[in-house]
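Only one protein chain is missing; all other protein chains are in place.
So, chain A:
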Amino acid sequence: MHAHPSLPTARRILAVEDDPVLAAHLDSHLGQRGFDVTLRQNGGEIVELVRAQPFDLILMDIMLPGSSGLEVLAQLRRHQRVPVILMSALGAEQDRITGFSQGADDYLPKPFSMLEMDVRIDAILRRVAYEHEVPGTARNEDPQLTFDEQRTDVSLNGQWADLTTTEYRVLETLVAHVDEVLTKAFLYQQVMHRAYSRHDRSLDMHVSRIRRKLQAIGYTAGRVETVRSTGYILTRLAP
């Protein structure tokens, strides 16, 4: 059912969730997906645990019995750069404006589906994997477009598309993964360096503008398509 790229070696995930039912589901679901899951019910000793064993990702509730997830996060951040996804039933409204999840890599408002969680986890692990790659190996190759890294713009037959820097980065990422579905969570992580929330429309806006600008310069070699409730894909079109 999930179209996730297979990940090398078992990744270690620390899940901190006080609700035993949800925790059991998290454990079995992530275990089935091939993760090595460590489960904790409260925020105590998390910092020590993380210092003792390396984790690839931490999944943590904001409201933990005995301590605040945000405090734990702040303590973790003093020593570690391990990616953290916060979960919370506080509601998505506040997050849209205040961004109280600042400091976390992503934020999952409860209730969420396991599918949604998978997308977020994959996006972060993928971004981390890219960060370890040698920079400058991106394949900015397109049959029609010429990429100008200095100008952060593309041209077709000498005509500039007038992209903004963010639009350029989005397009660059889409071109580098042509014919591959990129989740919104991944694009937010990779290009905009922030967590994706359900109400955030800025990426959609960037894509919408990219489409208009590419159309304006007569680009026909591909099309940025929306993959419903997932993300975007650049589809090659036959010449």
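Simple rule for what comes next: a residue touches a chain if its C-beta (ideal position, glycine included) is under 8 Å from a C-beta of that chain, and two chains touch if they have at least 3 such contacts; residues count from 1.
Here, contacts and distances are computed from a predicted model.
Asks: Looking at UniProt, which of "histidine kinase", "ATP-binding protein", "cysteine desulfurase" or "NAD(P)H-dependent oxidoreductase subunit E" names the chain that isn't shown?
Replies: "histidine kinase"
Asks: Among A:Arg78, A:His132 or A:Arg228, which one is in touch with the chain left out?
Replies: The one listed residue touching the chain not shown is A:Arg228.
Asks: Name every residue on chain A in touch with the hidden partner chain.
Replies: Those residues of chain A that touch the unshown chain are 91-94, 96-98, 111, 199-202, 204-205, 207-209, 211-212, 226, 228.
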